[in-house]
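Below: one structure in C-alpha cells.
One protein chain omitted, others in place.
Read from first to last, the chains carry the letters A, B and C; within each, the first residue is number 1.
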C-alpha cells in the first residue's frame, strides 16, 4: 500500500478548488510539484480553474517553500497557495 | 550703551570655564565666533583651557548652530559646547 | 532570545518591549515595527481577514527570526502576527529587535518585516463596505524589498 499525499489549499486557490484539504494517492510518474499540478487539474473544473495561471500559484512541500521541480512522494504534505501577503 | 552678549557653556566646556553663563560687553572688532573665542581665552586660565583645542568646541548663536565666521553682536546669546552626544 | 507567536488576540507593545529588554542584557537599542489595518477615504475597507498555514507559519517565522538574529547580531527579537478578522485601525503585526547599538536594531527590524511580507504563509482578504471580499495581491516591490537584504 502506498501512503497517500495530503494536499492543502489556501486563500483563493482553496476557494476555487472548493476544499481546504484532500488526500490523494499519486499515480506512477507523478513525482514533482509540476507533475502533481498537471494531474490535479484533471480532478475537477474547480481544480482546473485554481491552476489556470500556474505562475500565480506557489507551493510548499512538507511546510517548506518548493519549486516546480521539487520532488513529491508518498506521505508528503503539499500545499498550494497564492503569493503570500502577510506583514 | 552697547547691550551685553550672553555667553553659555555646556558639558566639559562649562566645567573648564567654571561657570555655565556670563554676560560680557564685546570690545570693538570682536564680531565673529572666532574673534569671540580668541578674546574669551584671555579672560581666565579656565577659559583658556576650555578653548585649548578649538576644533573640539562647537558654537551656537541665538540657539542656531554656528561656524567660526558666524557674526556675533550686541544682545546675542552665544553658546559653546563639545560635539553633541544625545540620542 | 527569539519569541515568535501567531495569535488571534491583540498584543501590548509595552509588555512585549519590557519582556524583550528583560531578556536582552546589555541592549542599548530596541527598534520596532507595528502594522495596522489601513482603511482610507480613497479605498475604504470594512475589515481585513488573515488566513495562514498553521503547520508552516511558526517554523517559517522562527527561521526568519533566527536569520535576523544571526545577521545583525541581535540580542533578541520578537515577532507577533495576528490572524482572523480585524477591523480598521487594529494591530496586525509587531516586530521588535534589540541590539547593542541602534543600526543593528533598525536593520534587524527592517529585515524582519520585509521577510514577513514575502516569506511567511499569510494571506489577506479585504472586506469592502458593500460586503464583497477580495484577496489582496502580492506586490512586486515587497519581493524587491526582501531581496535587497
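As a working rule, contacts are C-beta pairs under 8 Å (C-beta built on N, C-alpha and C of every residue); 3 or more make two chains touch, one makes a residue touch a chain.
Here the structure is a predicted model, which means the values were calculated and not measured.
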Point to revise | Partners of the unshown chain among those that are drawn | key: B, C
Review point. In the full complex, which of B:5, B:50 or B:79 touches the chain missing from this view?
Key: B:79
Study note, to complete from the structure: Per the whole complex, from C:17, C:58 or C:133 the residue touching the absent chain is C:17
Practice item. Over the whole complex, note the residues of chain C touching the chain we left out. Key: 12-14, 17, 21, 26-41, 89, 100, 102-103, 105-106, 109-110, 113, 145
Review point. Which parts of chain B are in contact with the chain that was left out?
Key: 8, 10-12, 60, 63-65, 77, 79, 81-87
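As a convention for this text, only the chains that are shown with their structure count from here on.
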Revision key, fill the gap. Separation of the C-alpha centres, chain A versus chain C, in whole Å, is 27
Point to revise | Residue numbers of chain A (touch at least two other chains) | key: none
Study note, to complete from the structure: Each of the following residues of chain C touches two or more other chains, namely none
